[in-house]
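Here you go, one structure.
As you look at this complex, bear in mind that one protein chain is not there, while each of the others sits in place.
Labels for the chains are A and B, by order of writing; each one numbers its residues from 1.
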Amino acid sequence: MDNNKFVEVKNLRKVYDNGHEAIKNVSFSVKKGDLVCLLGPSGCGKTTILNMLAGLLNPTEGDILFNGKSVIKVAPKDRHIGYVFQNYALYPHMTVLQNVMFPLIVGANKKSKAEAKEIATKYMELTQITELADQKPGNLSGGQQQRVAIARALVQEPQILLMDEPLSNLDARLRLKIREEIRSLVKTVGITTLFVTHDQEEALSIGDKIILFNDGIIQQDDLGQNFYLEPNNYFVANFVGNPVIDNFKVTKTANEIKSSQFTINLADMEQSRFKRELPDGEYVLSVRPENIVPDPDGLFETKVDDIELIGRERILKFTFDNQQVRSLINLEAPIKHGDVVKLKMRLNRVFLFTPEGERVY
Amino acid sequence: MKRIRLGVLFSYIILFIFAVITVFPFIYMILGGLMSFQETTSIPPTLIPHHFEWSNYATVFARAPFGRYFFNTVLTASVTTIVSLFNSLLGAFAMVNLRFKGKGLIQLVLLSLLMVPGEAIIFTNYNTIAHMGLLNTYVGLVLPFLTSIFYMYYLQSYFGSISDTIYKAAMIDGASDWDYIWKILVPMSKGGLFTVGLLSFISGWNSFLWPLLVTNEDTMRLLNNGLSAFASDAGSETQLQLAAATLTVLPILILYLIFRKQIIKGVVRNDLKG
């Protein structure tokens, strides 16, 4: 048994009946006890993967292994999983206690009422919903319903917990609170968790690692900070980060990188960061807003179109090649709307992508 | 301002007239059933009998086995309701929650059959029942109505409005389909099932053409057939006819008045024709 591959997905593919290929060829593995986020824009196939892990959907091709054994032919109820749905899917006609007890009193290995109640009570204490036991889900707040859903998912003491956008129906403040609670809860229980979200900030804050999907394939499977520091490709660089990364169209010649307003000497770049020999031609140079800053020795001069205050920092907005570009500066910097500033890039922090999106620097 | 008030007044008058036209036959039926023979044929007509002739009801029960009709009607209406509800429940569950090849075809066939008027098939069904030797039996009375495409379709739309994650959650919780149906689907759809049950019972109670075809023995008749036969036999004794009609209508009218909200909501919800 390999604890590093507690959950293993091999060459998974899913084509729906209508011909839509939701998942193209996906392989990844999850370490025992880890909390992994499946991140991606809506429609990227992340929920499809979760449904296949749960056995609610059949993959077209590929294999899924839990604890080293293929579960493709195993029914959902026998996969030892817990599932928290986006809309919680609580049974509206049952009380909280009955909802949490339900998994224990149906199916092949059902328990006695007393035993079921005891286990249910334990998990209701853990999720702090004991005092809600006799309420119906309809009377509960979103956050309370969320806890009931988690308690119900955990009560069978599953080996794997699957959560599908569990925070998306909560308001912003509650979301922050509950996501911390979820992390500490699953770590206390020690359960391996897959958590689907479209919110990068949520993924970065909660996940031990993140798998970023788009177009039915994995874009990057990595630790959170690496999405930021070392994005695999143009999509990742643009998906992760707030404010979003700045992109400049550039042309590479023998020893220069030229845009419409600036020229970078190739010799000034950090040579070790080049991934391969670059032919001359069109590229995209991308740089995060905090790495393009006003500096008297800057690369190029531009007029500040607008300034937006975001808490402790400000975003300078200016126009470049008819597109808006941003620079992140601190609150104290004496720059105002309409000023002309010189901007400098931290060249060891910029990225270069081919027009197809491959990262080459 | 004055013109608007006149319009409203005019509307009220129209509404009042039609409300009277709608309710009057019911009231007149009840009152007429308590009149003496002379009162029913008097000119000008009697509206309220001088003396309530309760003995009319005794006469009705003495002349025709209305007790038996009641029993037959309650029995057949109940059996049709319970069995067709059960069958529709299972079918609607499969159509909503399960995935299988041929589902689209089944749906298409059922929807097309919904368009076929019952009167077009009732005579050939009579033929089938006659062949099976089931004329003048309870089985013959209920058999063709033990499943209802209409109620199944209704329940399908009812179940379809339940989020499919509820079914998925139940599967992960380890519930079997049978568990899901009885522990989740039925309790969650109590209102819908109850309404369908009521409407089915009412239409069973009021059925006429089918029992007319498959029964000819007095002991097997349902209320409405018994009533119409009685009306022919009673000839000009209008007070007896009206008393018998009251017997037929009153139970269902009381049921309706108790559950009017559910019944009307049910009819509106799916434009249900019972």
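Criterion: contacts are C-beta pairs under 8 Å (C-beta built on N, C-alpha and C of every residue); 3 or more make two chains touch, one makes a residue touch a chain.
Convention: contacts and distances are computed from a predicted model.
**Student:** When you check the chain that is not on display against UniProt, which of "Xanthine dehydrogenase family protein subunit M", "Spore germination protein", "Sugar ABC transporter permease" or "Pyruvate flavodoxin/ferredoxin oxidoreductase domain protein" does it turn out to be?
**Tutor:** "Sugar ABC transporter permease"
**Student:** Consider the whole complex, including the chain that is not shown, and state which of A:L57, A:V196 or A:L352 touches that chain.
**Tutor:** Touches the omitted chain: A:L57.
**Student:** Pick from B:V79, B:I149 or B:V186: which residue touches the chain that isn't shown?
**Tutor:** B:I149
**Student:** Extract the touching residues of chain B with respect to the undisplayed chain.
**Tutor:** Residues of chain B in touch with the missing chain: 4, 7-8, 11-12, 14-15, 18-19, 21-23, 25-26, 28-29, 32, 40-45, 86-88, 90-91, 93-95, 98-101, 103, 106, 109-110, 113, 115-121, 123-128, 130, 143-144, 146-147, 149, 152, 171, 177, 202, 205-206, 208-209, 213, 223-224, 227-228, 231-232, 238, 241-242, 244-246, 248-249, 252-253, 255-257, 260-261, 263-264, 267-269, 271, 273-274.
Note that only the chains that are shown with their structure count from here on.
**Student:** If you average the CA atoms of chain A and of chain B, how far apart do the two points sit, in angstrom?
**Tutor:** Inter-chain centre distance comes to 56 Å.
**Student:** Using the touch definition from the top, list the residues of chain A that touch chain B in their complex.
**Tutor:** 54, 56, 75-77, 81-83, 85-87, 89, 91-94, 102-103, 106-109, 152, 156
**Student:** In their complex, what parts of chain B are in touch with chain A?
**Tutor:** Touch residues, chain B against chain A: 163, 165-166, 168-176, 179, 183-184, 187-188, 190.
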